[in-house]
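Structure, as structure tokens:
The other protein chains are all here in position, but one chain of the complex has been omitted.
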Amino acid sequence: MSRFAEIPMRNVGPIRIKGAVEGDISVPLATLETPLWFSVGRGAKVSLQSEGITTTILDSRMTRSIILEAPDANSALTAARNIAGSKEELQKVVAESSHIAKLLDINWQIAANLIYLRLEFFTGDASGHNMVTNAADKIFGYILEKYPELSYCSISGNYCCDKKVSAVNGILGRGRSVVAEITIPRGICEEYLHTTPEKIADINTKKNLLGSILAGSLMSANAHYANMLLAFYLATGQDAANIVEGSQGITFAEVKDDNLYLSCTLPNIIVGSVGNGKNAPYAEENLAQLGCREERNPGENGDRLAAICAATVLCGELSLLAAETNPGELMKAHIRIERGKR
Amino acid sequence: MSRFAEIPMRNVGPIRIKGAVEGDISVPLATLETPLWFSVGRGAKVSLQSEGITTTILDSRMTRSIILEAPDANSALTAARNIAGSKEELQKVVAESSHIAKLLDINWQIAANLIYLRLEFFTGDASGHNMVTNAADKIFGYILEKYPELSYCSISGNYCCDKKVSAVNGILGRGRSVVAEITIPRGICEEYLHTTPEKIADINTKKNLLGSILAGSLMSANAHYANMLLAFYLATGQDAANIVEGSQGITFAEVKDDNLYLSCTLPNIIVGSVGNGKNAPYAEENLAQLGCREERNPGENGDRLAAICAATVLCGELSLLAAETNPGELMKAHIRIERGKR
Amino acid sequence: MSRFAEIPMRNVGPIRIKGAVEGDISVPLATLETPLWFSVGRGAKVSLQSEGITTTILDSRMTRSIILEAPDANSALTAARNIAGSKEELQKVVAESSHIAKLLDINWQIAANLIYLRLEFFTGDASGHNMVTNAADKIFGYILEKYPELSYCSISGNYCCDKKVSAVNGILGRGRSVVAEITIPRGICEEYLHTTPEKIADINTKKNLLGSILAGSLMSANAHYANMLLAFYLATGQDAANIVEGSQGITFAEVKDDNLYLSCTLPNIIVGSVGNGKNAPYAEENLAQLGCREERNPGENGDRLAAICAATVLCGELSLLAAETNPGELMKAHIRIERGKR
Partner (left out) sequence: MSRFAEIPMRNVGPIRIKGAVEGDISVPLATLETPLWFSVGRGAKVSLQSEGITTTILDSRMTRSIILEAPDANSALTAARNIAGSKEELQKVVAESSHIAKLLDINWQIAANLIYLRLEFFTGDASGHNMVTNAADKIFGYILEKYPELSYCSISGNYCCDKKVSAVNGILGRGRSVVAEITIPRGICEEYLHTTPEKIADINTKKNLLGSILAGSLMSANAHYANMLLAFYLATGQDAANIVEGSQGITFAEVKDDNLYLSCTLPNIIVGSVGNGKNAPYAEENLAQLGCREERNPGENGDRLAAICAATVLCGELSLLAAETNPGELMKAHIRIERGKR
């Protein structure tokens, strides 16, 4: 009895994207919240009326943390330093488990007599969850053999940190860290978004920055990244549970030279152009449409996908912020769109 | 061009549930991560071998926060106190917008000269996002008319806090707050989970509690709630972006009378048995299978859905924690299951 | 062998304060960081050149949380609801322990089978730590007698939350919540602070808001509240460990009608004009100088003290932000002042 949950999907855009990706690109979004298509679509129109959305990839890595138990904190410290100092040997161990995975960095924390070892890998065009678990498994075996004073505690220590809220993913990186930026002339703001650069900057400060701080948010200052991420992840065959860390990002807006400068900084976009879930026909088709199934150097298709994702997020974020500057607009838009679909 | 992202769906269980729901219930889960079916299924088997998973609904509400701008903090304070003291009048305004929505509580914060008014509603069997936006819209109009010294800032102030990480949702509530508990005899732990009560309690403390704290998590101490929530939400037509706040919850485990006591506290399960997305045939069918389309008092179908969801989360959490107590087991299981599906 | 740590103390100001307090008030500050006197002093001068610093007390309460263990979550829920519904009986219990303490509110959380009961009290002019522990002790005894299914877990459950970082203190309140605001004409900004309203607003957004978010701060968006709080607390005989929660507050700045509007929102100022530590001669003298030893209604001397404290914090915050808008100024000022003191 094989069935499917069917999430409605539509192409939105094109979005004009620059920087890490160049072109006018239509983006498939799968969502039950149909106003999202219109919201992102409005942002896309603005991108075509300006010089486009510039995307910059700051970083890329996938992580797994393991917990090792030592007799005491001092033994833990000695072992952690030795392990962190043996990156080359560990890379050899990793190479046996995968042709693609490369150990980029090791970060450790010690609490009590426990070592939390955060292993950070390059995983090419795959989001890399299984690849890093497998590599961590091999490394774990190697360490336990070489350091008999250490014992196994857990293959995943929540210092990774997978599909959970954290600060570590923002500071040390997990997935691709991307900034999307746009400069919108005042006239375009007024005509397409029915608002002004000043109003957008103001609402961003009072809602996304102050409001989030009051809510006790953590490394999160945006209106609704999770909505766009979910729709993009579902359409492209991603493990959408990664929207949890994806939701933690920062929208910034200011008036510059009479224009609106708006940017979305997304430290944890976790996507792959290959791997589990990417072989469904709809996912294949969408990844191909986005130009992410080309022959490229390892990681470049993934970079492209992350950059398009960030630009899509910016479109939806911009449109919602603009709507919220006007009393009543959000609700009216929802009613109009939802009635329209019947 | 209407298409669908098709997420594979399978029934898992039955899970033996008690408390807020009574019965052995098969649960549909839509996921690209097929090992999840086996993981939740293993937990379900354990529930049948014990006295089942007891579910308790602690609270239920949906929220929207609005931002009002006052001339200064003192005016903000006077207005906030007056508004919070006029619940009855506000409820009359709400009643005009909806037969179902009822204003439960008002919480306000002031920062600078800004009022962040968190409006909390009963929304029956709907998750209630649109219902509360609509009600907040009406309340906003009423307030602006009655308090001419206040001006509009935003219909959503991030103090709600919708689809974003926060502390406020845990402390003041958003969605249904549910505890799922199970007591597992030692022998069942050993036979079905290949581990011991002590090992589960130990890994829970060192990974879910300590590891999360080290990662800079916020109100989040679990292994992978987001995975089960996503699969459950997708299968039942929910807006799955709400897994962001759903992911913030606490797993607790201890050895009691030689058995394992394990519980999952989920403060923010956001589900509805009616509303947007629930009319797709697969969603209708699944909601009916879960017994959430019966004639009941308003809110009771939603409560039932949330309780089943929490029990499902517990099954998956239990199984993963058990697997992680054994070196290598997690990776072997993934490989076996993923090969198996081809 | 009784000795003292001697912290140098100096009067700074006067500061022009309005709202909750009216007057030009000199404030004693005890600190090892002598540049702080000059920094707060500069802010004080600005207050005299403008219409002063307006202070607003939003809330006042002191809290203690206790942990009760129930057989399961459902029993915990029933008990928690009953306890929270018996405020009058509990107030009678409290009245036996203190003439001053009044139970204002009860908030509970349940995790697993545990009840975290946050008891919130009015404590008059005392900061109230011991008063609420004593009251909580009495309430605990009463509850254990009335609810035999509950058992003692801890008299303090970290959900209070005393001298530790938290979100709960910001959302539910602990100590006095105070906003201090000032409007500074452009000319005064330029003459006294060598900067502009625009520069202050800009650095506040990029440093205090964005920088704090990037650092993974929690409900904290300011430059150095802790410095002023420590100096004020030490000079007035407070338990200075409460600067931990005091440090969590929000500075906001914007250009309004060509002037600078700057405010400090301090949700957790924990001070008393009576109680432990206030009888030392220097503390008595300073409290008297601040006008906080007058005959007033219970709580009003404490309110006054908190308002003056908030105004003092604003002075220091303003001055540092202004200095940091200019390259090199901060370091030069430190060197000049520290050389000067030799």
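Think of it as A, B and C in the order they're written, each chain with its own count starting at 1.
Rule of thumb we're sticking to: contacts are C-beta pairs under 8 Å (C-beta built on N, C-alpha and C of every residue); 3 or more make two chains touch, one makes a residue touch a chain.
If you're wondering where the values come from, they're calculated on a predicted model, not measured in any experiment.
Partners of the chain left out, restricted to shown chains and counted across the full complex, are A, B, C.
Of C:L48, C:I106 or C:V165, it is C:V165 that touches the chain left out of the display.
Note that of C:E33, C:D105, C:E198 or C:E284, the residue touching the chain absent from this view is C:E33. Annotation: of B:A80, B:V94, B:C160 or B:L209, B:L209 touches the absent chain (contact as defined above).
Within the set A:T34, A:T205, A:T265 or A:N286, the residue that contacts the chain not displayed is A:T265.
On the side of subunit C, the interface with the absent chain consists of residues 1-11, 30, 32-33, 65, 67, 69, 109, 111-112, 114, 116, 130, 133-134, 137, 140-141, 144, 152-169, 171, 202-203, 206-208, 210-220, 222-227, 229-230, 234-235, 237, 239-241, 243-244, 247-248, 276-277, 280, 282-283, 324-325, 327-328, 330-331, 334, 338, using the contact rule stated above.
Even with one chain removed from view, subunit B keeps its contact list with that chain: residues 167, 170-171, 205, 209-210, 212-214, 216, 218-221, 250, 252, 254. Hidden from this view is one chain, which touches subunit A at 19, 54, 56, 58, 72-74, 76-77, 107, 109-113, 167-168, 170-172, 179, 181, 216, 218-219, 250, 252, 261, 263, 265.
The rule we apply is simple: only the chains that are shown with their structure count from here on.
Distance from the subunit A centre to the subunit C centre is 37 Å, each centre being the mean of its Cα atoms. Centroid to centroid, with C-alpha atoms defining each point, subunit A and subunit B lie 22 Å apart. Among all residues of subunit B, those that touch two or more other chains are 109, 111-112, 167-168, 171, 216, 218-219.
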